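Before I ask anything, here is the structure I am working with.
The complex appears here minus one protein chain, its other protein chains still in place.
Up next, chain A:
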Amino acid sequence: MADTAPFLSLTGVTKSYGPVEALKGVDLDVHAGDVLALVGDNGAGKSSLVKILAGAHPPSGGEIRLKGEPVHFASPGDALQKGIATIYQDLAVAPRLSITENIFLGSELTRTIPGLPGLHLLDKRRMRREAGALLTRLSVNVADADTPVERLSGGQRQAVALSRALRWDARMIIMDEPTAALGVQETRLVLDLIRRLHAEGRTVVLISHNMADVCAVATRVAVLKGGRKVIDRGIDGVDADRLAHMVMTGREG
């Protein structure tokens, strides 16, 4: 049965912050290979849902199943270990570290020097090489993997954050407003990255306010309104205008 179970399945998930009910019982299935867009107006519960999926916040109630098995994410690191990586728009990278250092943050490669078995030194050369390979795989051209990330454009930073997720071999990648601060060219780069992830068979959950971007890459769309999921359907036949209407009214018609 495990093969047909959704990659990630939420049942009756609630989240309260004190008296405020951000999520009022959300059921959501994310199937392997989906590019699922989570849309909704401000305050609809998108951020709360993302934080629960990412392991940053525990849900107040309900159940999460990963490939059919109940799971509990204790921390973002825990979710990462289980194959779920989240890319936050602002918090994704450490600006003063280099591209390589960011990609390997939290999973540094080390080597030992012969004769000094206790001493683990960073294997900088191997990390630089593998970082270059990862970026090439995403078709991102960066001249020098030692460049500090603070010198990169917004889209390139997303690419670095994505490379880190791939480095963890994440099966599901959650992207929170990946195109919000980007120009046209940069947005195209990020959308291409999402298509490439989809082509590799990875699962993507995309949170976005940009309906055109959503329609360009998503395979499915879930609309949140007032802490509930009101619509969950394939992207076929949905264009940006209709999607915006769905977000505002909460109805498909």
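Here are a few things to note about the model shown:
Following the convention adopted for this analysis, a contact is a pair of C-beta atoms (placed from the backbone, for glycine too) under 8 Å apart; a residue touches a chain by one contact, two chains touch by 3 or more; residues count from 1.
Convention: contacts and distances are computed from a predicted model.
A chain of the complex is left out here; the name its UniProt entry carries, from "ABC transporter permease", "DNA polymerase IV", "NADH-quinone oxidoreductase subunit N" or "Methylenetetrahydrofolate reductase", is "ABC transporter permease".
Note on the undisplayed chain: of the listed residues A:110, A:139 or A:249, the one touching it is A:110.
Among the residues A:9, A:86, A:179 or A:210, only A:86 touches the chain that is left out of the figure.
The chain not shown here touches chain A at positions 54, 56, 75-78, 80-81, 86, 88, 91-97, 101-102, 105-108, 110, 120-122, 124, 148, 150-151, 164.
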